[in-house]
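Read the structure below first, then the notes.
Just one protein chain is left out here, and the rest sit where they should.
Labels for the chains are A, B and C, by order of writing; each one numbers its residues from 1.
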Amino acid sequence: MEYQKIIERINKEVAPLLSHGRVASYIPALGRVSPRKFGMAVITTQGDIFTVGDARENFSIQSISKVFTLAMAMDLLGDELWKRVGREASGNPFNSLVQLEYENGLPRNPFINAGALVITDCIIRNGHCALDDLLDFVRNCSGNSTINYDNEVAFSEKETGHRNAALANFLKSYGNIHHQVDEVLDVYFHQCALSMNCMDLARSFLFLANGGKDPESGRTICDSRQAKRINALMQTCGLYDECGEFAYRVGLPGKSGVGGGIVAIMPGELTLAVWSPGLNHAGNSLAGMMALELFTTYTARSIF
Amino acid sequence: MEYQKIIERINKEVAPLLSHGRVASYIPALGRVSPRKFGMAVITTQGDIFTVGDARENFSIQSISKVFTLAMAMDLLGDELWKRVGREASGNPFNSLVQLEYENGLPRNPFINAGALVITDCIIRNGHCALDDLLDFVRNCSGNSTINYDNEVAFSEKETGHRNAALANFLKSYGNIHHQVDEVLDVYFHQCALSMNCMDLARSFLFLANGGKDPESGRTICDSRQAKRINALMQTCGLYDECGEFAYRVGLPGKSGVGGGIVAIMPGELTLAVWSPGLNHAGNSLAGMMALELFTTYTARSIF
Amino acid sequence: MEYQKIIERINKEVAPLLSHGRVASYIPALGRVSPRKFGMAVITTQGDIFTVGDARENFSIQSISKVFTLAMAMDLLGDELWKRVGREASGNPFNSLVQLEYENGLPRNPFINAGALVITDCIIRNGHCALDDLLDFVRNCSGNSTINYDNEVAFSEKETGHRNAALANFLKSYGNIHHQVDEVLDVYFHQCALSMNCMDLARSFLFLANGGKDPESGRTICDSRQAKRINALMQTCGLYDECGEFAYRVGLPGKSGVGGGIVAIMPGELTLAVWSPGLNHAGNSLAGMMALELFTTYTARSIF
Partner (left out) sequence: MEYQKIIERINKEVAPLLSHGRVASYIPALGRVSPRKFGMAVITTQGDIFTVGDARENFSIQSISKVFTLAMAMDLLGDELWKRVGREASGNPFNSLVQLEYENGLPRNPFINAGALVITDCIIRNGHCALDDLLDFVRNCSGNSTINYDNEVAFSEKETGHRNAALANFLKSYGNIHHQVDEVLDVYFHQCALSMNCMDLARSFLFLANGGKDPESGRTICDSRQAKRINALMQTCGLYDECGEFAYRVGLPGKSGVGGGIVAIMPGELTLAVWSPGLNHAGNSLAGMMALELFTTYTARSIF
C-alpha cells in the first residue's frame, strides 16, 4: 500500500477540522499548544516508517501512558491484577464514581482514571523508583532514550488534580490502593506528563502489533497472549466514552489522551499515531479521530 | 486448519462444564432444556462446514435475534437510526434504567433490551407484517426456509415480560417508540422466540464474515461497510456485561442469548456458533464461552 | 387569631405570582385551567371555617389523593404495609427508577409514584370495586357526597401515562404489584382525577389535625397513632423534591398535587388547603407555597 500518499491526503483533508476542536486548557501548559498542529506516523512491523505534518513534535501523552503502566503491571502481577480492576467498558463518564461505589472500589477497567490509579499503585515496588522504572520501560519500547517527563505539566496536574485525588482517596478507603495516596498521585501525574511525539508513540506500541516482540530490537516486551489482551482492552475501553464510536468508525484497537494524541494498532501489520490537540465533546482529538477513520476507509482495512 | 479435530477436542474438554451452568428458567419452555446439551458449528467463507455434538438441534436464539433486526433497521433507516439509539457499551446491567433516564430515553446501544425494543419498533412498517418480514430475512440469511417462531416461548415471554413492558412504556414516554407498545412487545417477544440451531446460526451470520455478501447464495445482505459496523457493534456490546471479558478471552465479535447460544465472527474467514444452555453469572453460556476461548487459543487466531 | 384577615392579606400578596407559574399541560383538561385562579381555606378543629378567592371551585387533586389511599391501606394492612413500601425521602426525582432497581422493587415511600402504585394495589380487594371504596372514603372524610372522579381527566391520564405504566410493570416484575397492571393503573388514574375544592380538602384532612377523629361528624377515621404517622410521612415526603424546602419555609406537614393544590396540617389546631394552578420547577404550586409560607410567618406558628 502507498501509506505515504494516504497520510498526505489525510493531512490535507483534516485541515478544515483543526480550528473546530477545543484544546484542553485545565492546565496552562496544555492550553498553550496551537490547535492547528497535526501530525501522523505509521510504522509497519517490517520497519517501514511514514510520517506527515508535526509527527516529530513532542506533546503530552496523558492517558496514552496508561497502556505502558498496564503492560508493566500485567508483567508484574499476572492474573492477580484482575482481582483489583475489571475489564469492562464503564458506560458513561457520569458513572465513574457511582460504579466504583456500587462495585465496592473495583474500577471497571484499567483505562478509566480510577483503574489507572490502581494500575499505577501496582507498578510501585519497594526499593524501586517507579518513575525511573516507567521511564526505562518507555525508552525501551520506543528506542528513544531522550524521552522524559515534562515537570511543568506534572506539577500543574497535581495543582488541579482534585478529582484524581478524590478517586485515589476513595480507592484507598476500599483498600484498593496499597501505597500512600500522595505517592501514587505523584507517579500518576508524572506518567500523564510524559512528553513524546507521534514517531515515538507509533514505535513504542509496535510490539502490540507484533505479538509482543519489538520487531526492530528483537526484544520481547510481553508474550503474544498478553499483547492480544492489551489490544482487546484498548478495543473495549481505550477511547473514554467513545469506544463504540471508535470501533464503529475506525475499527481498530486504540488509546487516546487529552493532549490530543491517539495511537491505534492494526495487528500483524502496523501501528498509527496521530496528534492534533483540538478535542471533541468526549475528550478525543477531533481531527485525530477523523484521520484514523479516513485511514481505515482508504486502506479498506480494519480488524472487522 | 483442521477445524474438525479442533472442535472435537473442544467438545471433550468442555464436557465437565456442562453441569455447572444454570439453565434459564424464567419460562418453562427454556427451563425444560437439558443442561448437558452442547453443539458447535464452524462455517468458512469457502463453504466448508464443521459440526460437533448437538449442532443440529434447535433452541431459542433469544437475544441473538437482535443482530437480525439491527441489520434490517440499518438497511431501512441508514444513519437516521443513530438518532434513536447509541453505540456505546452500557456499563453494568444495574445502569440500564438510570442511563435511559439520564440520557432522556436514548438507549446506549442496540443490544441492551431498551435499544433492541427501539430497533424492533424501527422494523415495523405500515402495510407490512413485521413478523413476516423478519422471518423472510432470517430464512434468506440462513438458506433454511423451515425456520420459524416457537409460539409457546413467545407466549410465555409475554406472560412474564413485565420488565420489557416497563422498558417499552418508558421509551414510549420519551417518544422513542413510535408504534403501539403492545405491538412492539409482540414482535419483540416473537423475535426472541426464533427457533434455530448452530448450523442455521453460523450460516445466517456468514455474510458478516464476508463483507456483507452471503458466499453461498451470492446474495448481498448489506454493503461491506455495514457488515464491518455490525461486527464492531457486536464487539462493543454483544455479550451483555461480559463484552470486555469476551474480547479479552476470545477476541472475536460475537452475540449471545439466554437460550445458551453464542455466535462469533472471524472476519474474512469463518463464523462459529456454539450452544450449551447452562449459563454463567452474566447470562452467557458457560461452556460456550469456554469453547470459543479454546477455539481461538488452538487456532491462535483472533482479531487482535 | 384573625385567620380571615390573614388569608385575605395573603390573597392580595400572592397576586403578582399568579402569572409566573407554569400550569401542568401534559393533558388538555389540566392545561385549560386559568393560571390566575387562587383559593385558600382554613378549617379549625373547633369547626371555624375561613375561605378566600376560588376556595369553592373544583380542581383535579392529583397526588393529594395519595394521602387518602395511604390511610385506607394502613387501615387494611397495618404494619404489613411497610414490607412493600419504605418511609424515607427519595432524594431527587432522577433517582426514582434507579432506587427502585437498587432496592429490588421496594419504593422509597408511599408518595412517589412507584410507592403510590403499590398503595393503590393494596386497596384493591376481591369482590369490591376499589373506585367505589375510595369514593366512599373521600366522601366520608369530606362530608361532601357529591365528590366524584373527572372521567375526562382519568381517560387522558391513561392515554399519556406511559411512565406510570412503566413503573407499574417494573414493580410487577419484582412481584410488588399483586393485581393486574391494567387494573391498578385504572384505579390510579382515577384517584388522581378526583375533583375537589379547597373547602373539601381542608375538611377531609381535618381528622389528621385532630388525632384521627373528624371533629364535625365525630367519626373516627383512624387512631391517633396512625394520624401522627401519616403527618410524619407527609412531612418527610409529601412535596416531591421540595420536602426540605417546604419544611424550611413553611414548617408544616403537607401534600401537593400537580393540579396546583396543597393541603397542610397544623396538628391539634387546623388544616389549610390552597389552590393555584401555576407550578414551580418542582411541580408544586408557586403561589400555594408562598401562601403557606406567609400563613406560618404571619401566625408565627409551625411545628418547629
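Heads up, the rule we're going with is that contacts are C-beta pairs under 8 Å (C-beta built on N, C-alpha and C of every residue); 3 or more make two chains touch, one makes a residue touch a chain.
Note that this is a predicted model, so its numbers are computed, not measured.
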**OP:** Could you tell me which shown chains are touched by the chain that is not displayed?
**Re:** A, C
Subject >> Chain not shown: contacting residue from C:V184, C:L233, C:L270 or C:A291 >> reply: C:L233
Original post:
Given the full complex, what residues of chain A touch the hidden partner chain?
Top reply: 94, 97-98, 101-102, 162-163, 165-170, 172-173, 181
Original post:
Going by the touch rule given at the top, which residues of chain C touch the chain that is not shown?
Top reply: 86-92, 94-95, 99, 102-103, 108-109, 227-229, 231-233, 235-237, 241-245, 247-248, 251, 253, 267, 302-304
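The rule is simple: only the chains that are shown with their structure count from here on.
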Subject >> Central chain (distance from its CA mean to the mean of all protein CA atoms) >> reply: B
Subject >> Length of the line joining the C-alpha centres of chain B and chain C, rounded to whole Å >> reply: 47
Subject >> Length of the line joining the C-alpha centres of chain A and chain C, rounded to whole Å >> reply: 55
Original post:
Which positions in chain B touch two or more other chains at once?
Top reply: 94, 102
